[in-house]
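Down below is the structure, laid out as structure tokens.
For this view, one protein chain was removed and the others were kept in their places.
And now, chain A:
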Amino acid sequence: MVLTDKTTLHDVGQPQCHVRPVVLFSIIDHYSRREDGQDRVIGTLLGTEADGVVQVCSCFPVPHTEMDDQVAVSTDFHATMLQLHQRVHPKHKVVGWYSTGEEVNGSSMLFHEFYGQDVERPVHLLLDLGLGERRMSCKAYTSVGLELGHTLLGTVFEEIKLTVVNGEADQLGLDTLLKASADAGSTPSSVNALNDVDTMEVTIKKLLRTLEGVMEHVEKVTQGKAEADPKVVRLLQDLVASAPRLPAAAFDKMFNAQVQDILAVVYLANLTRTQLALAEKLQAVALSGAL
């Protein structure tokens, strides 16, 4: 099972939930800063809702206490924090709440009712951190009244479709983090943020490796050692077709022009730096002469 279970079937009419990765990271951070002896943490989800899709953009933790059957949420804290958040993102509203833990239980109901005061249909995000043997998983629920005739018997948590969405911004951030963690192996890592030229080198090396891999595969196929997969062949054809065919002379001309341009720019930049340094020195000399 992966983080969000894609095998479960969902009603078409149900709302969907899109969650940004930053929300999950916040929850984890909150969990690792929980009070002594606390089993789970809860918090408020903020975001927008449109066309049955709930977008969860950010969240904040809310302190709470759980004693046997009773729960208490710090409502003051919730209200203040909400107000503060809305000053930065006026468009974000409360869309639901999150908690960590394995499953929905009795007290979840109570929290859900609390959030039901603010929102018509709160979403409950349950993040199982997968401590122990299990893997991390993340589920979203919404509540549905269970009716028999016209009497309300109870409320059921119904699982709804949850997707982790990546905006362009998240993509960039996650990429960096991934690379950082990949560079340092699997240990909790501290890595130097990458410098420009080095990243370039890494990229080029990767490109070379990829090309070598492709060549190897093609050779194997042509020698009859491996099956030719029509899909791969089609992709390869696309690749070859996508490379522009330029006459060597034209390419050389373009290449040289570009190189000249950049050289000129570098020259100018260095010239400016020299001028600045020179001006500084001259000022110093002029002053020491004057004094």
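Everything that follows uses one rule, which is that a contact is a pair of C-beta atoms (placed from the backbone, for glycine too) under 8 Å apart; a residue touches a chain by one contact, two chains touch by 3 or more; residues count from 1.
Methods note: contacts and distances are computed from a predicted model.
Q: Which protein name, taken from UniProt, belongs to the chain you can't see among "Putative transducin/WD40 repeat-like superfamily protein", "GTP-binding protein", "Eukaryotic translation initiation factor 3 subunit H" or "Ubiquinone biosynthesis monooxygenase COQ6, mitochondrial"?
A: UniProt lists the chain left out of the view as "Eukaryotic translation initiation factor 3 subunit H".
Q: Of A:Thr75, A:Asn105 or A:Thr203, which one is in contact with the hidden chain?
A: Considering the complete complex, A:Thr203 is the one touching the chain left out.
Q: Applying the definition given at the start, please give the residues of chain A touching the unseen chain.
A: Within chain A, the residues that touch the unshown chain are 2-4, 20-22, 24-26, 28-35, 57-58, 61-63, 74, 77, 80-81, 84, 87-88, 129-130, 135-136, 164-182, 186, 188-194, 196-197, 199-200, 202-204, 206-207, 210, 246, 248, 251, 255, 258-259, 261-262, 265-266, 268-270, 272-273, 276, 279-280, 283-284, 287-288.
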